[in-house]
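Take a look at this one; I'll ask things after.
All protein chains but one are shown in place.
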């Protein structure tokens, strides 16, 4: 039996007043802001250089999204501290699957330490600029990035 | 044979410079900002009062998201004009499915008029504040809203 | 006596649910999003090409902000339609002053047609990338842009 462990990074995010809507809870597009930041930090924490450096070396300008599926379990509000746990669940030829689990730190010491707020699964690509300057194109998964992140 | 037609609303959105990231394309959380606006405009266009009015009558404070699945097909950039087409695909007991199709208006008159940029399918609820003030709860689909929107 | 008239553009903006905070009013950084969009539309409406085109011709990549001063007069909320009126109040050697007046369209037909929401005065520059790739630098005001916008 093979057990494949994958690197998991935890990204911390405070919820601010301005992240919340008139219902007093996080306005959901903000979760995607934080997930995108967590995605980038995953690569940084694994030792991948920032995109403005990889653009000059391997051509990678970022990891745009192809598909995302999110499930919202509980609401969060300002004052909350969130943990975004992120890992790469699958490497494909020209894309990869990144999974997220956002949990809220429970301030009172009773009960569970963390509460699940939302989960998300994405398909992303490594993108380069097109030669004709019109938009972007998917690169094969760079072997050195995959090695750093697995 | 029954053909059920559902009301479809088209919401127009210009893409601005600040909506785009260092790769020069729309930063994806902004698509969810526009989808949320299109969702609300769907109800307004169907004749449902704004949430700050329904809060006083039926208790509805908004339609928070339970689940979303989006597929990104082409990139968009500033200067583009997008059409967000939205309808309710399914009414359930305490939730409903809203579907979106975002297309870009092609500025030159050759070829297709519109290009598909992204598609999204959401599950949302009608929410009220909880009596204890802690968060929100799902209401049964209000019959009068369903009637207006079908 | 000389009366100098300057071109004024009106940019329309709907206020959305997600633009508002838990107090139910527009969260103020969103006003700056709209002001930035109005600034860009001013140049577009005056006939200046988009920045991704000027980058190739004159080197201009945008008009970053040097200084801004805003005064908030009344609140706005979702459902409101705002008019952002923008013009260039002054051309300097390497910067220019852009002024904004945001007014809300009053939905009921009694009283004034518009209500002043906020005013803003900015100093901006025309920026090019630095040759060493590190950040941006101010260009002298391009004569052809000034001619189009005055």
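Letters A, B and C mark the chains in the order given here, with residues in each chain numbered from 1 onward.
The rule is simple: a contact is a pair of C-beta atoms (placed from the backbone, for glycine too) under 8 Å apart; a residue touches a chain by one contact, two chains touch by 3 or more.
Nothing here was measured: the structure is a model prediction, and the numbers come from that model.
*Asks:* If you put the missing chain back, which residues of chain C would it touch?
*Replies:* 21-23, 25, 27-30, 32-33, 36, 51-52, 61-62, 64-72, 74-75, 127, 129, 135-136
*Asks:* Of the residues in chain A, which ones touch the absent chain?
*Replies:* Against the left-out chain, chain A lists 14, 16-18, 24, 33, 36-37, 40, 44, 50-52, 62, 77-79.
*Asks:* What residue numbers in chain B mark contact with the hidden partner chain?
*Replies:* Within chain B, the residues touching the omitted chain are 17-18, 20-24, 27, 29, 78.
Definition applied: only the chains that are shown with their structure count from here on.
*Asks:* Same residues or different residues: which describes how chain B and chain C meet, taking over half shared numbers as same?
*Replies:* Same: when the shared numbers are divided by all numbers used, the fraction is over half.
*Asks:* If you average the CA atoms of chain A and of chain B, how many Å lie between those two points?
*Replies:* So the centroids are 23 Å from each other.
*Asks:* Between chain A and chain C, what distance separates the C-alpha centroids? Give it in angstrom.
*Replies:* The separation of the two C-alpha centroids amounts to 33 Å.
*Asks:* Could you pull out the residues of chain B that touch at least 2 other chains?
*Replies:* If we look for residues of chain B contacting two or more partner chains, we find 33, 36, 51-52, 62.
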